[in-house]
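Of the protein chains in this complex, all but one are displayed in their positions.
On to subunit A.
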Amino acid sequence: MSSKPARRPGETAFAVLCVVFGLVAFWHAYGISGFTGLSTPGVFPMLATGAMVVSGLFILAGTLRRPAEPGDGNAAGRFVRAFLPLRHCVLLVLMLAYLAALPLLGFVVASALFLFAAFQYLWRRNVLVTLVLSAVALAAIYVVFRIVFQVVLPQGSLVGRLF
């Protein structure tokens, strides 16, 4: 059985998480109506979460059967390097900031800031080029969605009703 691929960093932890999540969800499903009847609102959620627990255990067993991941350093470090490198973290923080800013600054201002920051970070060109690119992209989105599709875009509560 040497053909089995090695575990990915953090895969065991993820499998354990699946089982734990299934168990917690099952507990809540049980809380809906318990074992009081077969057509109560809680039965199907219990079946679904039960399936999660059982399949989660299979996933965990399958993961443990595979050879351990290669490489050195501690497990958390390998996980971060493989799946949450700096680029992902920065983008996630930018996204979170963007989503938080949307209702405050409104679509136009928040998106302009986000696009500029993200383009600049990921694409690494001249600031002027990035600026023009963000402006063009934003204008295109605005025209297509606000004017053609007539979508209501979020308006800012801080930056007036201008946009």
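Just so we're on the same page, a contact is a pair of C-beta atoms (placed from the backbone, for glycine too) under 8 Å apart; a residue touches a chain by one contact, two chains touch by 3 or more; residues count from 1.
Quick note on the criterion: contacts and distances are computed from a predicted model.
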Checklist outcome for this item: Record lookup, UniProt, unshown chain, options "4Fe-4S dicluster domain-containing protein", "C4-dicarboxylate ABC transporter permease", "Putative copper-importing P-type ATPase A" or "ChaN family lipoprotein" -> protein name "C4-dicarboxylate ABC transporter permease"
Next on the checklist: Under the stated touch rule, tell me which residues of subunit A contact the chain that is not displayed.
Outcome noted: 8, 11, 14-15, 18, 22, 25, 28-29, 32-33, 37-39, 41-45, 47-49, 51-52, 54-56, 58-59, 62, 83, 87-88, 91-92, 95-96, 98-99, 102-103, 107, 111, 114-115, 118-119, 122-124, 133, 137, 141, 145, 149-154
